[in-house]
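With one protein chain removed, the remaining protein chains of the complex are shown where they sit.
Order of writing sets the chain letters: A, B and C. Residues in each chain are counted from 1.
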Amino acid sequence: MQSGYDIVGVMEHNFQPRKYYYTYGPNEPAYRVKPGDTISTTTVAAGGSDREGNPIPDEMKQTIPGTVLRQSNPLTGPFYVEGAEPGDTLVVEIRDIALNRPTAYSRIPAHFGCHTEEAPGRVFLFNAPLQTRRFDWKLDRERNVGVLDLPGSRLGRVEIPLHPFLGSIGVAPRFGRVEMALTPGEYGGNMDCVETGKDSILYLPVFVRGGYLVFGDVHAAQGDGELCGVALETSSEVCVRVDVVKGKPIEWPRIEDDEWIMTACSSRPLMEAYKLAHYEMVRWLVEDYGFERYEALQLLSQVGRCRVGNVVDPRYTVVAKYPKKYLPKQ
Amino acid sequence: MQSGYDIVGVMEHNFQPRKYYYTYGPNEPAYRVKPGDTISTTTVAAGGSDREGNPIPDEMKQTIPGTVLRQSNPLTGPFYVEGAEPGDTLVVEIRDIALNRPTAYSRIPAHFGCHTEEAPGRVFLFNAPLQTRRFDWKLDRERNVGVLDLPGSRLGRVEIPLHPFLGSIGVAPRFGRVEMALTPGEYGGNMDCVETGKDSILYLPVFVRGGYLVFGDVHAAQGDGELCGVALETSSEVCVRVDVVKGKPIEWPRIEDDEWIMTACSSRPLMEAYKLAHYEMVRWLVEDYGFERYEALQLLSQVGRCRVGNVVDPRYTVVAKYPKKYLPKQ
Amino acid sequence: MQSGYDIVGVMEHNFQPRKYYYTYGPNEPAYRVKPGDTISTTTVAAGGSDREGNPIPDEMKQTIPGTVLRQSNPLTGPFYVEGAEPGDTLVVEIRDIALNRPTAYSRIPAHFGCHTEEAPGRVFLFNAPLQTRRFDWKLDRERNVGVLDLPGSRLGRVEIPLHPFLGSIGVAPRFGRVEMALTPGEYGGNMDCVETGKDSILYLPVFVRGGYLVFGDVHAAQGDGELCGVALETSSEVCVRVDVVKGKPIEWPRIEDDEWIMTACSSRPLMEAYKLAHYEMVRWLVEDYGFERYEALQLLSQVGRCRVGNVVDPRYTVVAKYPKKYLPKQ
Partner (left out) sequence: MQSGYDIVGVMEHNFQPRKYYYTYGPNEPAYRVKPGDTISTTTVAAGGSDREGNPIPDEMKQTIPGTVLRQSNPLTGPFYVEGAEPGDTLVVEIRDIALNRPTAYSRIPAHFGCHTEEAPGRVFLFNAPLQTRRFDWKLDRERNVGVLDLPGSRLGRVEIPLHPFLGSIGVAPRFGRVEMALTPGEYGGNMDCVETGKDSILYLPVFVRGGYLVFGDVHAAQGDGELCGVALETSSEVCVRVDVVKGKPIEWPRIEDDEWIMTACSSRPLMEAYKLAHYEMVRWLVEDYGFERYEALQLLSQVGRCRVGNVVDPRYTVVAKYPKKYLPKQ
């Protein structure tokens, strides 16, 4: 059930999903919000388990008559944002990501992740596939650490800090619908970049009226690149505030936090994602901050940082980062 | 209007499209056929022009409520093949591709083709995009040549042999729907490989009951790789015979003609498509022809040929070819 | 022992190698020739075996004090071509490649070839390497066929046509010396492209005075890409005629036969080699044949062919081919 609480025309919505989506696109909106509104809601783990660790029931899964959907990375939404038109930018402030269960899981899948071949499908010809291996992490939310027990190993127990983020967040794409939630692109999607955590602001291009924001696939922690293909997958409570910048088109997702402005581009091969992200950053510096473009390139070359979001999805994601302290004073 | 002529339970169908599709997937079947049936029909050019050179009217274009479809490579079909089930192989004999108009066009687009960047979108940062340039070819169907007049050039007039083939042919994909007809994959699609011409046999995996065969995008001629992104694009009459091999799953399209067995795989980067196509070929040789796999690899290494279908689409297509004369006598 | 027979100032030289080289570069010239001269000589197999099938003795192997050279692809030469200066083009007409022994060998190496990883070295992490497997081919020079007996297999015996070519041919590079004969580049080298066979003409850039032509690594036959990393390796008698085009710089090897003009470029990733070869071809068409460059791109896109030389060496080689019949009449 949904409810909204109005403050001077801006609403705070509690949205409880009745259906989870496996596609990015103009599906039937689950909820309509206005620019400035805040949404508090729930996401389930990439594999489909909820806060109790139970699989979501079949009647809560998106279906499309006649087709088979790949049931990974179920998405909460879509949120139709009133007034968002093609050529606008959707602003998503990630206010909170509160883990809501005491476990996460990871896996080393047999045919996924960058230690297998780059190709989709089962391409092993002369070698046996990897053994699938499951890892169950405990989430100690009080101490904000993930705990992995490895009884037979010299490590025994490993504790790592948690930094929850939305593995998947995106809008309806420019054309049609993206029928696999695993895929990132210009519309955002399964970028698996650690930068979309609490207190970051994500900018997404609006390609379709209403935007159709969806998100999910919270990772409690992840290393660069999501090497083995699976992070610390879990469910979460998520709170975002949405807004719209009218008449401001962007081509790829952009992210901002206290310290950095960032671009997140997804392509194959990896080098292409690298180049795209840095081109986008130069463009941003030139268009919004008044840099001359050779100067932008020079400064980005000397102070830029870069993170690899994932090297496992159908497109790889690279995040180019430019420090805010080297922006002109506004 | 459609009609079918029955011979011993096998039909020859004349199918006149009322709608052209921009997606691969389980769209509303335009027509139902049985294994063994023959379909004679019409395709329009990749840009949407028909045999008169007129654009197809809006009411004949596939639409999906709320979404924008990229209107390139309109597809004829979908043909629902009775009895085709997931795990079967769909057999498509390409009986005829008869060009039905006296012109084809090509273009050098500003932001497409392998002489630009590999990335999708407009990535030029420091350089101006190419100038878009259109080339109008005449099709002399009597002499089977394409004619390009270049009045200002030392070449004056160029005549090249025509070898019409289906640039796009595919079925519904494993998951969901592919919402851009430009994209090739395991389901076939816009492979742009010259091998899908008259008298070839194409094998496609059946992922969805009925298969949902579509095709179009006839190229009157094309060089390897479709370098500039656009071949000699034209409309055509097409005749295919469909059949089903029950209980025979394949992972990627396969092609056969008098001389070769071939696999066609599409991925990025290019090397991945290369590897996939050759892996598939070794698998085929091992599974269907009884080769020991090291021997298969050795022979393919010495007598195999390879063609690059396209290096311009969202996935690149490579065709690995093995000569039939080096197959065991059946 | 060497000898030369003079006809009007042009010599036909018989050159018997006393040393085989493992590097491209300005090593001590083995022999000096003049433009227009013909050289008849001998090459050994990539693994170092001569016409008797014996390994070349240690004293005939190039050594460099203090360094270890990778002893693969021994090269005959270097031939110092009088009058060849940086900025010239070296012309090598391949007059004959006459196989001189009744056997060739191939192998499936454990850590080489495109069915392993792309990386140099032993990168298998979770999978066992391939089993090394040797294949001994008989060369029936009378019938011009290679014969492989596979006693346990359904194929029994395979016979394939021979098409001998120089797997490796190159000059001194622009900078320094290339210390692994396995590597192709702008200087030619181990391109492993079937196009460098009898009656072809190879054009190589002259980077260093004298050019320092070397060649070897004859393959009696090979499929596209040299998939498993080893072709039908054998020794041969080779006859070439060298010439120099003064003041004509080229950037990459070019090849010509009766039917095609061709460019051969080597890089990684594969797509880069593809693009370079096609860029070079457009440049050639524009600079030497007076094409306007958009027209050159259009025609190459429609009538060009492309072959993958190798996908196994430290750089991959792609050959772009343009039919001579679509060149302007000279």
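We adopt the following convention: a residue touches a chain if its C-beta (ideal position, glycine included) is under 8 Å from a C-beta of that chain, and two chains touch if they have at least 3 such contacts.
It should be emphasised that the depicted structure is a prediction, and the values quoted were computed from it without experimental measurement.
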Full-complex contact with the absent chain, from A:Arg241, A:Lys275 or A:Arg315: A:Lys275
From A:Thr67, A:Ser106, A:Thr183 or A:Thr317, residue that would touch the chain that is not displayed: A:Ser106
Residue ranges of subunit A at the interface with the undisplayed chain: 106, 108, 113-115, 118, 131, 133, 135, 146, 148, 150, 152-155, 158, 160, 221-232, 269-271, 274-275, 278-279, 289-292, 294-295, 297-308, 311, 316, 326, 328
Interface with the unshown chain - residue positions in subunit C: 22-23, 25-26, 64-70, 117-123, 125-126, 172-180, 186, 207-208, 251-252, 267-269, 272, 275-276, 279, 282-283, 293
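In this section, only the chains that are shown with their structure count from here on.
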Subunit A and subunit C: spacing of chain centres that average the CA atoms, whole Å: 49
Inter-chain centre distance, subunit B versus subunit C - centres from mean C-alpha coordinates, in Å: 35
Junction residues of subunit A - those touching two or more other chains: 125-126, 269
